[in-house]
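Every protein chain except one is present and positioned as in the full complex.
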Amino acid sequence: MTSSRRDFLARSAQLGVLLGAGIPILQACGSDSGSSGPVADPIADGLEPEKGPLRVFNYDSYVNPDVVAAFEAQYGVKVEITTFTTDTEAVTKLASKAIEVDVHHSMAATSIDRLIAGGIVQPLNKSYIPNFENAFDALKDPWYDKGSAHSVPYNFFGTGIGYRADRIDPAQVEEQGWDTLWNATDFKGQVSVLDDEREALVMAMMRKGIFDVNTTDQAIIDQALADLSELIDRVSVKVNIEAYKNIPEGATTVAHTWSPDLINAYAAYLPEGTDPAVLGFWHPPAGEYLVTNDSMGVVAGCKNPVLAHLYINFLLDNEIAEQNFSWVGYLPALSKFDADYVIGAGYVPENLRACVPTTEEIEKGLYLKPIGADGDAKYTAAWSTFTSGA
Amino acid sequence: MSVFRRKHGSARWLALITWLYVIWSLAPVLVAVRISFNSGKSRSSLQSPSFRWYWGDPTSSVWHDESLHTALFNTLELAALTMLIATPLGVAMAIGLHRWRSRVSTGANGLMLVPIVTPEIVFGVALFLVFTELYSGVPSGMPRQLIGHITFTMSFVVVIVRGRLVAIGDQYEEAARDLGATRLQAIRLVLLPLLAPAIFASVMVVFATSVDDFVISSFLTTGASTDTVPIKIYSGARGSSTPALNALATVMLCFTLLAVALAALAMRRMSKRGGDAEGMAGGLAGLSG
Partner (left out) sequence: MTAALVTTGPRRRTRFWASFAVPGVGWLIAFFVVSVYAVMAVAFGTVDPVLRTAVPAWNPLQWDFAAMSDVLDRVFGGDLGTVFVRTFRFVALSLAGCILVGYPVAYYVARKAGPRRGLLLVLLVLPFWISYLMRMLAWTNLLQLDGIVNDVLQFLHLQDEPHNWLDGNWYTVVFGLTYGYLPFFILPLYSTLERIDGRLIEAGRDLGASSMQTFFRITLPLSVPGLMAASVITILPMFGDYYTNTYLTSGSPKTEMVGNQIENYLLGTSQPQTGASLVLVLMAFLFVLMAYYLYTTLRQQRMAER
C-alpha cells in the first residue's frame, strides 16, 4: 500500500514536471491583447463602396435573411453573418482580433462605451447614413453614445411579464405586477426569469419599489438575491430567455421577459388552432419601465467600412426595417413604428399592444447603465449564488 | 456444440433490454427528424408537416440557404480530417504507451488522460487563448479548429484502444514473434486486426465527438465561412433558429448512415480476414507458413 502510494506521488510529480515544461517558452511572450484607445476619425466622404464580402457580426436569427438578400442584390456583394451568443463573447472576440468583421450589428447599450473607449468601433460618417433621420428622436442622442457618433439604434424593447391570459387573469397581473411571479404557486415549474444577472436582480429590486436600477449598494443587491432565491422553492423558477416559445407552446405560464418575445410568440410559435388571445404582456408604468435597445456600429480597421455604412443605412430604411421586423419580431427603433401602425398592419394583435413601447415610455425609460467592474462583480456574485440553487 | 445448448431465459431478457434500449435511444432521433418537417418555426413542438425547411422557404431552407451548405461541408470536412489524424495518432500512442516502460511513459500515461477530464468549454477557451496569444502563426479558421478537435478526441482513442490491449494481453503478439515476425509485422498482421473493433469504436467516437462539438469550433471560428452545423444549432439565442437545422441534421443523418453502412461493410471484410478468434488463429498459421 505504502509503495503504491509513493508510486502515485512520484507519478504526479512527473506529471507536474511535464506540465511545467511549457513555462519557459511562454515566459518569453508578452501579452498583446487589450485596449488601444478610441479611434479618432470617421472615414472620408464620398468613397466608393468596396467589393465585399461584407462581414456582419450578430446574434443568430436576429436579422431577416430576405433583407440580407435584398442588400446583396442592391449592392452586388455577398454578406456573411458571423454569430455570437452573448454580448461578453462578442466583446471578447472583437477585442482579441480573433474574428474579422465589418459591422457589429447588435451592440448592447451597456457595452458601447467600452467598445468606443477600447477602439473596437470607429466613428460613423453620417453622410453615408441619410436614413438616420428615420430613427426615434429619443434615441438620436442617446446616453450611451453622445450625438450617436459611433452607433445607430437597431431596435428597442422593454422588460415585463409575459403570461398565459387563459390561465391567469390579466386584471390580476395588472394588480399584482412583479408579485405575479412570486404568487404563481399554482404554476410550479412554469415560471421563468430572464437569464441575465442585472435584469433579474433589478426586477426583484423594482418589485420592492427600488427604481435606482444602477445601484451598486451591496445591501440592496443582497436583498434582491434573497427575494429571487425565494422563487426557487416557491414556484420552481426557471432561468432562460426562451419565453418566446415556451409561453405559446404552453410550457411556461408566467415569465419575466422582453416585450418582443410575445410578438415573436404570436408570429411564429403559436401552435395551430391556438387563439392569440392566450398571450398577455404586462409592464410597469412609464418611469418605472426598464427599456433598452441594441445598436449597430462599424468595426475599427475593418476591410469594408463604406459598405458597412451602407448596410447600416439600409437597415434604417422604413420599408426594409418593416420587412425585417416582420421576421425578427423586435421593433425597429424608427419613429414610424408606433403601436397603432404595427397593430393596424397586423404585425401585433391588439391584446399585445403593451409590447410596443410608447414615446413617453422610452423618454422616461429606466436604463441599465455601465456600473464599472466592481459593480458588475457584485451582481455576478449574487447571480452565481442564485443560479447555484444553494 | 453450443448450437445445441438450450436457449437460456437470460438471453431473452437481454434481448428485450437491448431492443427497448434501441427504441429509447432512437425515439428522440425520430422526433428530431419529424420536427424538420414542421411548417412553423418551432424546434421543440410538432406542427403540421411541410417541406418548408427543406426547399419550400426561399431563403432559410436547406436547399436555398448557402450558409447551411458551408456549415455542412465544414462539419464533414472537419470530422473526417479529425478522424484521419486523431485515430492513427491515438492508436500508435496506445500501443506505444502499453509497451513502453519508463519514467517518461508513466508521465505520458497520466498526461494522456487529462484532456478527457477537461470540459469542452475549457478546451475552447484555452485553445482560443493559446492561438491568439502564442501560436498566432497557425492559420486561423479550419486549421485551428482541426487542431482543437484532434487534441480533444485523441485521448478517447487511447483509452478505448488501451482497454482492448489490456484485454488481449501480449501472448498473441509474442507468438507471432516466436514464429519469426518482426515487431512491425506482428503489429500489422496480428495486433491491428485484433484491435479492429476498438479502432472502429474509436473512429465512431471521434467522428461523433467532432460532428457534435460546438464549443471548441465556435471559439476557434473566424466567421461565417468557418461555421459548423453545431455552431448554427447552438447559436440561437435572442432570435431563434428554425427547423431548417433539423432538416440539415436529417440530411446529415442520411449521409452518415450511408457512410456507416460502407464502414460496416469494410469492417465485416476486415474481421473476416482476422478479427475474430478463428481468423486470428488463421493469421498466425499463415505467418508460420
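Going by the order they are written in, the chains are A and B; count residues from 1 in each one.
Following the convention adopted for this analysis, contacts are C-beta pairs under 8 Å (C-beta built on N, C-alpha and C of every residue); 3 or more make two chains touch, one makes a residue touch a chain.
Worth saying up front: this structure is predicted, and the values here are computed from it rather than measured.
Seen in the complete assembly, the chain not on display touches A, B.
Screening A:T92, A:Q176, A:T274 or A:T358 for touch with the missing chain picks out A:T92.
Touching the chain that is not shown, out of A:S106, A:S192, A:S259 or A:N304: A:S192 (per the contact rule at the top).
Listed by residue number, the positions of subunit A touching the unshown chain are 4, 8, 11-12, 18-19, 21-23, 25-27, 29-31, 33-35, 85-86, 88-89, 91-92, 95-96, 114-115, 117-118, 120, 188-189, 192, 195, 197, 229, 232, 236-240, 242, 246, 250-252, 373, 376-377, 380, 383-390. Where subunit B meets the chain that is not shown, the touching residues are 1-2, 8, 10-11, 13-15, 17-18, 21-22, 24-29, 31-33, 35, 43-46, 89-90, 92-93, 95-102, 104-106, 108-123, 125-127, 129-130, 133-134, 147-148, 150-151, 154-156, 158-160, 162-164, 166-170, 174, 177-178, 183, 194, 197-198, 200-201, 204-205, 207-208, 211-212, 214, 229-230, 233-234, 245-246, 249-250, 252-253, 256-257, 260-261, 264, 268, 277.
In the analysis below, only the chains that are shown with their structure count from here on.
Per-chain Cα centroids separate subunit A from subunit B by 36 Å.
Touching subunit A in their complex are the following residues of subunit B: 40-45, 47-48, 58-60, 65, 67, 103-104, 106-111, 128, 131-134, 140, 218, 221-225, 227, 231-232, 234-242. Here subunit A touches subunit B in the complex through residues 11-12, 14-15, 17-19, 26, 29, 31-33, 55, 59-62, 65-66, 69, 80-86, 96-101, 106, 241-242, 244-245, 249, 264, 268-269, 271-272, 328-330, going by the rule given at the top.
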